[in-house]
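One protein chain omitted, others in place.
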Amino acid sequence: MKSNTNNSRSVNSTVGGAKRPPRIPIGHWLGVLPFFVFSGMFLIAPTLVLAYRSLEGPEGGLTLDNYRQLASDTVMNSYGMSIKISLTTAILGGLIGFVIAWVVSMGGLPPRFRLITTTFSGVAANFAGVPLATAYVFTLGRVGLVTALFKMFGVNLYKTGFSLYSFFGLTLVYLYFQIPLMVLTILPALDGLKREWREAAENLGATQIQYWRYVALPVLTPSILGTMILLFGNSFGAHATAYALTGGLFDLATLLIGRQISGDVLHNPGLGYAVAMGMVFIMAFSIFIYSILQRRSERWLK
Amino acid sequence: MSYLSISHVTKQYGDTVVVDDFNLDIEKGEFVSFLGPSGCGKTTTLRMVAGFEIPTAGKILLDGADITDKAPNQRNVGMIFQAYALFPNMTVAQNIGFGLSVRKESKEMVAQRVDEMISLVNLEKHATKYPYQLSGGQQQRVSLARALAIHPQVLLLDEPLSALDAKIRVSLRAEIRTIQKKLGITAIFVTHDQEEALSISDRIVVMNSGLMEQVGTPFEIYNFPTTVFAANFVGSLNNASAEVVDPANSLISIDGVQFESGIDLKERRKGDKVRVAIRPERLSFASEQKKANVVDATIENITFLGSVVRIQLKIGNTKFNMDTFNNPFLELPKIGAIEQVTCSREAVLVLDE
Partner (left out) sequence: MTTTPVSPAIATNKRPVTTQRLGSWLIYLVVSLYFLIPLAATFYWSLRGKKDVLSFEAYRKLFADTSFLPAFSQSIINAIATIFLCLLIVVPTAYWVTLRLPKLRPVVEFITLLPFVIPAVVLVFGIIRLYSAPPLLFTATYNSSRVVLICVYVCLSFPYMFRSVDNGLRAIDVRTLTEAAQSLGANWVTILFRVIFPNLRVALLSGALLTFAIVIGELTIALYMAQHTLGPYMSDLTRSKVYEPSAMAIVAFAITWAAMGIIDFVGRGASRQAQKTEAE
């Protein structure tokens, strides 16, 4: 079956520019065809549809109006909250995750703790969504166990203005999968710190602190930064946990899009698509920066 | 009073003894090699001098001061690692200057010393490069410069050439020796390559399974090995079991073939079993020149190795290798022929097992 027409979009656009390798049997293209068909149909095409429709004006022509309207209050509030939470959980999760990774790899704990930590991190990262939200409701919700414990000591959490369904609450919940993601991603980088670097530094007269300040931390910085950016993207695009926690009614970019799917809450379909594409741009940008930093750190840590 | 004194140093991990009663006095400016196979304890001993391992027993004294328990960052010894260990986030110049900047020397001082070191190792054009942009040999030279920059009292080299190509290995080892002589700095060089050790050391310590087998100059170790291990490890060797025939006259017999040895055998008795070693290059054809020992040998095989021709013989029932310099005009014997082979008394070494 000649398949040049089917995969023309993805294949030609990749081979275009580079000269076509001669005489590669069609059978080889068949092997990768399903992959391109699937990703084309269920990843690329839907996104392209959104992109196209976001540029569609109410009359049908192409316009950037929808993107200009992103500056409106409703949208900005949701985006702003998403960015606030994502920045906070990225930095906090990054720092705490780094410290934990350091503790289990070179902090002097028994080696078994490392395996326990990595397995649990995998679980915790996957726990996100309804189970995580449920767990927190039972912990810090109005009738949660910890809330009740506080009451026993005379502290009424919710009277002090605390609420699980707020910036603070969501940050607390999001850290539950952000910290493990950081731990899992940064451990290989910590392993990449060669023992000889520390020994050479000591041999040349440096203390532990000087070694970390002048050698280890600079070498690790691209990885740490890159992973924090990964964390940012992860939090920015998260939907399920927030939905389960707040019923979809909170001011968050992903929840806004969710409401838009169920009905035109923005009173402007084009704007809805622009909001969605805006998310894609932000995510694409962060993944891009992440891969640059990843490449830099690999150069030093391989 | 020696400059560096390693005295009765032992290192034990649980039940395993990795270094057993190591004793060595090194003079100032001396270049000593620790030579031995993997696992013989040479690197561990070096690391104890550097401070990365603490001896289970024994003392290490440097210029009179006891450094046995001192932290590695307080010993003022310069270490060079097999894997270069250059800091990847710093340029060549920054790497070399690291030790000095850590000691809070002034910027000018650091810069001046760095320039000195860079010209010492001939890397002027590479001062602003990063380690990943350098070849292995260049990285090792930076490593050397970095260690020397802090004016160390001793230079410690842990198999620095093992990761390099053969040609670079040869040129770099000569460079290291030249620099060491020029600066007059005491050095300990760990290697498993006997050619390296022989070519650049003042003295060699041959080690095996944590023990010191023999200490001596390269000449001594090669020509007068005192143990079977030392004889086998350094240079190639013919090995045979023999019996003492006449202790007073130092006569031994290998499979009934009699040899006179240059070693004093008066302590032994007739009939004692001993191990005998003869270097391949000490055997030659009797037709050229007769020496003290002359025996019959059957030619088994002839291998052309370039500058050396290796002839495999059988004397009695024992196989021997004979090395002779290549000579295009020399007629070599035929395989299967019986020729007369000779060697001096001193060539016949009698060894402790």
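Things worth noting here:
Per-chain numbering from 1; labels A and B assigned in written order.
Everything below uses one rule, namely that contacts are C-beta pairs under 8 Å (C-beta built on N, C-alpha and C of every residue); 3 or more make two chains touch, one makes a residue touch a chain.
Just so you know, these numbers come straight off a predicted model, no measurement behind them.
Checked against the hidden chain, the listed residues A:Asn66, A:Thr185, A:Thr227 or A:Gln260 yield one contact partner: A:Gln260.
Contact with the undisplayed chain is limited, among A:Leu55, A:Met81 or A:Val104, to A:Val104. The missing chain lies against subunit A, touching residues 10, 14-15, 18, 21, 24, 27-28, 31-32, 34-36, 38-39, 41-47, 49-50, 53, 96, 99-100, 103-104, 107-109, 113, 115, 118-120, 122-124, 126-127, 129-139, 144-146, 175-176, 179, 233, 236-240, 243-244, 247, 254, 257-258, 260-262, 272-273, 276, 279-280, 283-284, 287, 291.
Basically, only the chains that are shown with their structure count from here on.
Measuring from the averaged C-alpha position of subunit A to that of subunit B gives a distance of 56 Å.
Those residues of subunit A that touch subunit B in the complex are listed here as 194, 196-197, 199-207, 210, 214-215, 218-219, 299-301. Residue ranges on subunit B touching subunit A, taken from their complex, read 50-52, 71-79, 81, 83-90, 98-99, 102-103, 132, 146-147, 150.
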